[in-house]
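Note that this complex is displayed minus one protein chain, with the remaining chains in position.
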Amino acid sequence: MSTDRTIRDLLEKQAIYELMAHYADRIDANDPEGAAACFAEDGLGVYWQDCIGPVAIAERLVGILDRFHATSHHLSNVQIRLNGDTATAQAYVYAFHRVKADMENPMHYWGRWVDELAKIDGAWKFKRREVVGIGSISRGTDDLDHPGHPGRLSREAPKADFG
Amino acid sequence: MSTDRTIRDLLEKQAIYELMAHYADRIDANDPEGAAACFAEDGLGVYWQDCIGPVAIAERLVGILDRFHATSHHLSNVQIRLNGDTATAQAYVYAFHRVKADMENPMHYWGRWVDELAKIDGAWKFKRREVVGIGSISRGTDDLDHPGHPGRLSREAPKADFG
Partner (left out) sequence: MSTDRTIRDLLEKQAIYELMAHYADRIDANDPEGAAACFAEDGLGVYWQDCIGPVAIAERLVGILDRFHATSHHLSNVQIRLNGDTATAQAYVYAFHRVKADMENPMHYWGRWVDELAKIDGAWKFKRREVVGIGSISRGTDDLDHPGHPGRLSREAPKADFG
């Protein structure tokens, strides 16, 4: 029955939301291994470069997180499309960063997380997760070079997957 | 049974949340027609002036969005009251704006979306959506003239609908 299917979908969406929130929690706890464990064994993390698998992803996150005294990644606008045991998703993120090298001037970041997911042994994992920048504020840095929300810069451009 | 009713309500709330997230996605993709399509045919968009129907709403959004190189509307605190095939809702929004005329100084905006909705042919649409400002940061602009959260300015004032 259609309602049963919709309820199951809702439960899957909640599980994916909880994975996203857990990932942010682990990033902000400065726990690169914990964050990387949200990926599938062959998962691809695109952090301005490609990292394949939890070990490489954790290593990359160590390098990123070491620059910051504190971070706080605020998740919103979760959109999920289910397709059986796989899914695509996007969510917005605003992140506050206290920068070790310049403690008086936090770095701010706005972007979207673009995800491909798979349910593996009953648990959702990221198969691919990319951080797409929308904007940032960061003293002493050119902060305007962001790809932006898909389709933003031209009304004639192909529109985002989440249309 | 009460639980069935509650589950149905939860599914309706999820559908309304997805409409809200889709609207923000279309705004940030610079897709005024896509955003306006979230309204009913006789829907009223209150964007500091009244716009009735998707065509007028899209036209208004073109004018607003053309000022910005990029926007990012972050949705939170979703509260929904269902009443059969209609609903009222509010959600918080924080929005980042990269301003074409002043690329170094983003505009920040805090507000709430106050909505009336109807389920039409199986899909939720906005019957009325108003942006209520709480605060903003915008260089060179008087940014203090916001109505604020309902009831904020006087403890004796009538309280918000969402009480």
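Note that the chains are named A and B in the order they appear, and that numbering of residues resets to 1 at the start of each chain.
As a convention for this text, a contact is a pair of C-beta atoms (placed from the backbone, for glycine too) under 8 Å apart; a residue touches a chain by one contact, two chains touch by 3 or more.
Not measured: the values here are computed from a predicted model.
Peer 1: Kindly note down the residues of subunit B that lie in touch with the hidden chain.
Peer 2: Contacting residues on subunit B, toward the hidden partner: 3, 6-7, 10, 13, 74, 76-79, 90, 92, 94, 110, 134-135, 137, 144, 146, 148-155, 159-160, 162-163.
Peer 1: What residue numbers in subunit A mark contact with the hidden partner chain?
Peer 2: Per the touch rule, subunit A residues meeting the hidden chain are 7-8, 10-11, 14, 18, 21-22, 24-26, 28-31, 34, 69-76, 94, 96, 98, 103, 106.
One rule holds in what follows: only the chains that are shown with their structure count from here on.
Peer 1: Distance between subunit A and subunit B based on Cα centroids, please, to the nearest Å.
Peer 2: For subunit A versus subunit B, the centre distance works out to 24 Å.
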